[in-house]
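One structure coming up, written as structure tokens, with questions to follow.
One protein chain is absent from this view; the other protein chains keep their places.
By letter and in written order, the chains are A, B and C; residue numbering begins at 1 in each of them.
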Amino acid sequence: MTAEITYLEAIREALFEEMERDANVFMLGEDIGAYGGAFKVTDGLMAKFGEQRVIDSPISEIGIVGAAAGAAHMGMRPVVEMQFIDFIANAYDMLTNYVATARYRAFLPCPMVVRGPSGGYVRGGPFHSQNPEAGFIHTPGLKVVYPSTAEDAKGLMKSAIRDDDCVLFFEHKYLYRRIKGVMPEGDVTVPIGVARVAREGKDVSIITYAATVYKALEAAELLATEHGISVEVIDLRTLAPLDDEAIEKTVRKTNRVLVLHEDTRTGGIAGEITARINETCFEWLDAPVLRVTAHDVPLPYAPPLEDFVLPQVSDVVRAVRRLAAY
Amino acid sequence: MTAEITYLEAIREALFEEMERDANVFMLGEDIGAYGGAFKVTDGLMAKFGEQRVIDSPISEIGIVGAAAGAAHMGMRPVVEMQFIDFIANAYDMLTNYVATARYRAFLPCPMVVRGPSGGYVRGGPFHSQNPEAGFIHTPGLKVVYPSTAEDAKGLMKSAIRDDDCVLFFEHKYLYRRIKGVMPEGDVTVPIGVARVAREGKDVSIITYAATVYKALEAAELLATEHGISVEVIDLRTLAPLDDEAIEKTVRKTNRVLVLHEDTRTGGIAGEITARINETCFEWLDAPVLRVTAHDVPLPYAPPLEDFVLPQVSDVVRAVRRLAAY
Amino acid sequence: MAAAGHPSGLSRERQLELYYWMRLTRTLEERLVALYRQTKVVGGLFRSLGQEADAVGSAFALERRDILSPLIRNLGSMLVKGATPVEILKQYMAKADSPTRGRELNIHFGDTERGFIGQISPLGDMVPVMAGVTLSFRMRGEDRVGLVYVGDGATSTGAFHEGINFAAVQRCPLVVVVENNGYAYSTPTSKQTLAKQFIDKAIGYGIPGERADGNDVIASYEVTRRAVDRARAGGGVSLVELVTYRRKGHAEHDNQSYVPDGEIERWEKDNDPITRYIDRLQGELKFKVADVEQVDARVRAEVDAATDEAERSGPPEALDALVGIYADPPREQPLWYRQDVASAVDAHERPEGWGTWQEGGRK
Partner (left out) sequence: MAAAGHPSGLSRERQLELYYWMRLTRTLEERLVALYRQTKVVGGLFRSLGQEADAVGSAFALERRDILSPLIRNLGSMLVKGATPVEILKQYMAKADSPTRGRELNIHFGDTERGFIGQISPLGDMVPVMAGVTLSFRMRGEDRVGLVYVGDGATSTGAFHEGINFAAVQRCPLVVVVENNGYAYSTPTSKQTLAKQFIDKAIGYGIPGERADGNDVIASYEVTRRAVDRARAGGGVSLVELVTYRRKGHAEHDNQSYVPDGEIERWEKDNDPITRYIDRLQGELKFKVADVEQVDARVRAEVDAATDEAERSGPPEALDALVGIYADPPREQPLWYRQDVASAVDAHERPEGWGTWQEGGRK
């Protein structure tokens, strides 16, 4: 019997196993070596693999993302940590202009992973809580994953490192130590681009990912027991490319859809999903696709403010009830 | 009688008049002074207002956007040119993390404009053709305008400079010298946040902005004469905040909507608009909201490739006919 | 050179004031540690232990009309510029009437009236911003100077580079202070740059650079003052390097396992800026023990009073979260599922079953 490990440990295990498997895999980031990273995700890697393969970098997000790209061109498989994913904004040019276009414009392979602690619900304030996925989903050439379970965190990290293109790997810091799972035996990957049914249901679908998967699951439980509404929860796992098949399947099953995300509302991925559902499943819809999201403000620090801005279980309950009653 | 001037000249007139009106307005950018800017938008400004108010900067998009913010805090009204809007990616952190949050987190006013030549259809290749609006529409705290006519270009630039928050002003380089208009007499502004009916119609609505307004208008003409379909064209003019009223009005009028944009498809603003229509006008829809957009690839250089990637009149015709027949 | 007993021409009052600000910094931070352990501080806690002299001494070189942009370890600079202990405490505790009304954390706040602008987390960003602040001084012919701090680590950012270069070329009245405290989080300076000293960067920007002992409050004052005077006289940007040492971890949770044995203790023993200044006050400058003790007592009383006041304030109202993203519109509307809902979190939120979360495991 294998023990449960946390979401964070699952990621570390994946990094460890991939570094053992492939000598081309190496880590690059601020304070990831001797210190093991701000959240200790890379703890122990330097001791095991040495300073050559676990590089403590200067505070230079442009520099390290660019360096990863150059090394990737040469056959390496760099994994870059953003100390907080919020700082990926500094590398926006490098990622969207250089990395994302490398294969298309120059036939240069760019297999690399950019990973980092993301998301709110942790009193992190406006610069340690962001969900910056929208800008990257918008960029052809990048892949984006955002797991919610420990098993997926491990399996998707392995796939991300083995992918021949750049994968942005968002890790939800609220889940790091709260979520546990039992890892499958052996070298098991979770494919990029495939969603997961987190809970089967028949009345209303919730399409979501990352921390809000748990908001959805809790709401689903409550809706089942208190309101007799059967909710299906889809955990997207990958945001680019989207799993259109899984989305269509659940829409055709329940005919009522809530898209739920922690990111701000305007320009968030819920819009994209709504448009796709509209295009492919309009006739199957018995109600408008609704969105539950954060409010359109920078994420404030004080608990009552953060709680108000971010989506909560009660919001999901209200929205699902409206859909069910439609 | 006043003469027609181009879209580009209209922008220059607005800059000129605003600099005359308000001594706090100044220009910052690469090659905007002696040379007058890569597209000559600021031509003549340095001669008139001097080097102090028309500053040729080093090649430092982070630097000049940040400097504009600092000056704006102190009561100045900087207008920053990106030589091509593609390079706004370099200032993504400064704009989304610093500028957009300044008022909210620190009660610091940040009245500034970031403007630059945007968009394709000009054989500019992947780094001189971008439409990077999606990432900024996604950012609370920023406003985004993108005019299609010379009159709007002038009137919106005046509003942008007078706005008390940061406005990103996208100028479509394909329209710079192709589009002309007669300016209204006197100091006339066009309000931010208000869309325009570019053509009245009753069967199908096209919601669009910037260069594709003309694709829509051409398609509308053709659809009227060749297919007897009456098309309404909405020119959004402002992308953040969206004019929900205008969108709802046209949807309720025609019940069939095409959202058209030049930006790539996934994560583009069409998704957001579709979601909003879905939320507010679901019952009014006689057909799914359709999107005509660029394909999801970096914009290639060769004419047959660029033409294939970008939306064209024939695409609009096809999509509108499908909607009308639905 | 100042006369003996009046280093840098500072009056005896001002000499003692320097001590007051350093002591206030340290005592206030110690109070914050206590509150942090009582879980009354909502987020992380960042110390400037051992760096009080460089923060206080450099800020002391400014006039009230000048503008300073502090970093996380510049509590002392902010106090000198007029931030009050009660503001600091409320801010850390995310109170409704804290300077940012609970929106931002720790000492991320500002007040252009008193002359300081709050930083944001992305390092280096304040350098371009302060370039713009001081550009506006120059454009308007105002007799004002700006000062921006960067850590040794933050000198590696593109924002630092673009900002200082822009300011240099534009001859902005700006002083850039590199606080070289040996570490950026866990990263020693040797992994941050190969430069032997940070003022070596000045020549690459064509500006003067000067280095001083950042644990000597008078030396920190003097070197900064020279740069401030130069800026005020139209001499443009200077780079000042203050050499100091970060005796605590990056934040309170950091156990400093990466620090070589004995290093911290050595700095504490031989080079505590407050101890050093007390020695100087009571030695060369001939203050009495009682003078110093009086300051200590005053500081204790002030911090006690501030704590009482801060504790009395309540948390912000949820709806204030939607106010003031733009000047126009002045507020966002709550999303439809939040209409008529005062607080977002009801009984169902934050259940135990979410995982193995423990208060101790908190990051």
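Note that a contact is a pair of C-beta atoms (placed from the backbone, for glycine too) under 8 Å apart; a residue touches a chain by one contact, two chains touch by 3 or more.
Only a predicted model underlies this, so the values are computations on that prediction, with no experimental measurement involved.
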In the whole complex, not just what's shown, which of B:Glu17, B:Glu279 or B:Asp296 touches the removed chain? B:Asp296
Of A:Ala68, A:Val122, A:Val190 or A:Val297, the residue in touch with the unshown chain: A:Ala68
Given B:Leu175, B:Val190, B:Val204 or B:Ile247, the residue that touches the chain left out of view is B:Leu175
Absent-chain contact - pick from A:Met94, A:Ala211 or A:Ala302: A:Met94
Residue positions on chain B contacting the omitted chain are 6, 30-31, 34-35, 38-39, 56-60, 62-63, 83-84, 86-87, 89-90, 122-128, 173, 175-180, 214, 218, 222, 265, 292-293, 295-298, 300-310, 312-315, 317-319, 322
So that we can see where the missing chain sits, which residues of chain C does it touch? 156-162, 165-166, 168-169, 191-196, 200-207, 236
By the contact definition given up top, give the residues of chain A that touch the hidden chain. 26, 52-53, 55, 57-58, 60-76, 78, 93-94, 97-98, 101, 103-109, 140-141, 143, 163-165, 241
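One rule holds in what follows: only the chains that are shown with their structure count from here on.
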Using C-alpha centres only, name the chain that sits farthest from chain B. C
Central chain, going by Cα centroids? A
Distance from chain C to chain B - Cα centre to Cα centre, in angstrom: 40
In whole angstrom, what separates the CA-based centres of chain A and chain C? 34
Chain A and chain B, separation of their C-alpha mean positions in angstrom: 31
Per-residue overlap in chain B, given as positions that touch at least 2 other chains: 93, 97, 101, 104-105, 140-141
Residues within chain C bordering two or more other chains: 100, 103-104, 108, 120-122, 158-159, 325, 332
